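My structure is below; once you've seen it, I'll send some questions.
A single protein chain has been omitted from the complex, and every remaining protein chain is retained in its original position.
In this document, chain identifiers A, B and C correspond to the written order of the chains, with residue numbering beginning at 1 in each.
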């Protein structure tokens, strides 16, 4: 089986979308040219698990265009069939269809490992964990992995602590070019606009509760305030709470703040961040959305069990009538809202992130054999190269420290 | 002919959308209850021309529910068939289908006038002008009109100056509850999010040129800045230019600013606000959108004639390759972008606007016979009642001036 | 008596300050050159009442330098002796000393009128009212007046309604170049920084109550929010309240909001805007300041009568211990805080305002004989000339409407 996609005939549509990403992703396009020129990935085997949409597709395609043998898989819920068809049509072994069963997906991931990738670009450490457990036959030829998600890095570190990680893994998530931008600016904008787009409601004048004031919460709060909302933050960490106060937000416990919030956005990565007791206190008509990484940050299970009625109010918006008679509206089914009710991160953010991934994969191919098993930071040179390319694409120039200035921090005497 | 809609079977879908608007439009819903109770519109004939989407549909439906005989028409390009079907199903004589020809539309408008409306809620003064020219048989029973648009008010004033306006017309557009909010906050948010939603691009860090710094331009600039853009304003009015400067925006002529803008948003109401010479100087990849009321604010005709290639890059986004080889992307075909690439104003804005319309229609029905022909402002009591209802829906309370405070501005001696 | 100042020896200090204003006021300096060149004020008699500080002084001096015979007076509380000395030393008949009694001031104003000014630049209509009542001998030679303040214009309009105004008066306050900028940007910035400078406190994270959301309140709220405060607005006007809500501020009645405000800034122009009942509810340590035009917007008399102790906590900051045992801190004695605890409007704002005044005075000298008695708007040409000069000083250029664009608003058929 060379590829498994739903309908190859959809490829032209997917092709157009991928081409647009290529035009709007100057950093990754620059790296595409570099890899094609330096031959660093030519003939090398790369496995990828990522949602299949135009931005991820372009990463797979540009690696293939540079000569790599790329195999790609994704769960059905995160697969767009036209894009999958287009990727398959461009020489990537693609295993993904929107109607796949869990069994299908297990087979699809196995197909990727069956191609014996030297490097994997992994999501939630799926491929790495399979290669260390059920598919150990893939381990000898695996040089290493580059991991996209925070969750995946947490798992890899747990494996490392347990002495169970046998290859070097680059924590792409920790690159400056990723963590300084993707959640704060990418999730910030795309979560807020996904909510507005799904509801046709206005944010100006709304009371917005942001649960969690990490990078995601900071981004969501800034964008909500920038659109005229009044923001309250809930936090468990006193330093983050003080930062929120200093930015001009109110801070209050979730249960208390919920009672006077028109919109609630969770951004914690922790289950039950908006618990039943808080949902019960929401005013009539409140909107609920989850901008965080964990599906049950809002206690949707409770909502489903205890609401007296539920209906789709608009696409991606479900109304629940609570026992109190008040309604709440859940956007994107409580799943990460910029994907469940939108198209995910903006192109520019993924341009940075996938540039880090492409160069990390290249680094593993060239240097991975000499790297110890375990979690490694993104090489500084990779991070810097991506930032420099991004600045160049913007036409922005830096200053340089003079020799004297560099020597400014001198001895203590 | 009682109604002319494309497919009555679509009504259930439209009904759900209208119900959601009712839930999210507390001011208009309050007026619905008031009208039903006071009998002021019962048995009275009201004609309406407005785009047919859920928010306008609710205005027509709530008037019908209060006992009015309502007739409604719209041009095909601004008609959603499911909503039209639902409105027709709820007892409104509805003449609108998305596939209508210009001839159809002329007939549809005539159908509205054939029902001899006592009051019309008009758009661009279409019905009023027909009643003064080609359909003068409708004039004797016409008490007056309430006009939604700036353009319509301009035309009505021109008629009045020419001595050709024979009925009182309320300039709903000039109500505080409309002009202070709809363009600044409604168009501001919805234009910016429509562009982002259509493109999946990020605004943070983008250089945005806003042409025109009236209410629309002020709203667009504020929302763009609130999402992290760097804003430049172009203006012909020196006072508006100075206001923009004081808000922290750069000000520069269009032709000059275009050369260093990633996104250009027109907000002038004046044709060729982004002229060919400016388009030619745009950087590669620039996005163009029109948030203003006039279709050719961006010189799209020139784009079509002079581009060497054109293609749909994404839904609502067209790429044009210029003779220079650079591409520009036009969002929403150069037509008002929050409608052409979005759902128009947020619900809350139309709640205010249509509350003004409903109470203005009521005022004309009750008092219009005693009003002189000509353009009238919205009655202060109407404007105030809408504002008070909106504040009440938000749970916001005002202070009251004491007697002494009211008398503060005293005699000159 | 040619001048009456406290100490002529202080002139050098005052001179330096005036010179700096000249350097930082490009619009007024440009008009100075114009007047000197066109001879329009040469030999003409101009009377001025304004606070005497470097910015006002420059207005008087530049008129004198252009050949006018200028007489200037001010109340003692608003006189800086070094500046008065400098102005006197530069050929302006100056009647102002910081230690003047009310009797002195009456004489000083009379001295200005004794010089039979052809035009007066007036403050609160003081000179105009004297010339219409106690000093009618000055009326025959008085061509007209240009009035600086809102309060003065209110009084002049009352006189006009009473049929008691015998000369044309230009309402300088209503110029676009004044009212669009002075309160929103000038009072906004200078009130907030005066409070911070007087107290050495931080605004980020503070709960700030702004009473009144007119131009001053809008400016104060924007600057407070811009420095990280959480703003609540109190209003009596429902439209202003809704605007505040849409800008992202909370709105609540004064008595309720006071209980949870760290800083209260009045901006109403109405006495007792912060009444006793609200003061009693303030949290311990609250700061109170008045950014508005009326001295008793905060009920300072009540504070003085009912506090159990009072002391100067810092220069310009007085602590009052309330019967509850809580302290509040009053900045600038409850008088307009940007003057009582600061230096008033920034130079740039007065550059615009006094440019309007200088050109309005010129207009009265040249055209006033043909103007009817009553309140007149600032001539459009004056307003426009000032705006154009300001833009030129910033290096900012405008676009121009083409002939076709100007003709865009056409007939109704």
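Methods note: a contact is a pair of C-beta atoms (placed from the backbone, for glycine too) under 8 Å apart; a residue touches a chain by one contact, two chains touch by 3 or more.
Keep in mind the model is a prediction, meaning the values are calculated, not measured.
When the omitted chain is restored, the residue from C:197, C:280 or C:333 that touches it is C:197. Among the residues A:58, A:95, A:109 or A:181, only A:181 touches the chain that is left out of the figure. From the options A:36, A:78 or A:241, the residue with contact to the unseen chain in the full assembly is A:241.
Contact between subunit A and the unshown chain involves residues 125, 129, 133, 154-156, 158-159, 162, 164, 176-177, 180-181, 184-185, 234-239, 241-243, 245-246, 251-254, 256, 269-273, 294, 383-384, 387-388, 390-391, 394, 396-402, 404-405, 408-413.
Residues of subunit B in touch with the missing chain: 204-205, 225, 228-230, 245-250. Taking the complete complex into account, residues 16-17, 20, 23-24, 185-186, 189, 193, 196-197, 199-205, 223, 225-228, 285, 311-314, 327, 342-344, 346-349, 394 of subunit C touch the chain not shown.
In this text, only the chains that are shown with their structure count from here on.
Relative orientation of subunit A and subunit B, expressed as the C-alpha superposition rotation angle, is 180° to the nearest 5. Subunit C has its Cα centroid 54 Å from the Cα centroid of subunit A. Mean C-alpha position of subunit B lies 39 Å from that of subunit C. Along subunit C, residues 245-246 each make contact with two or more other chains.
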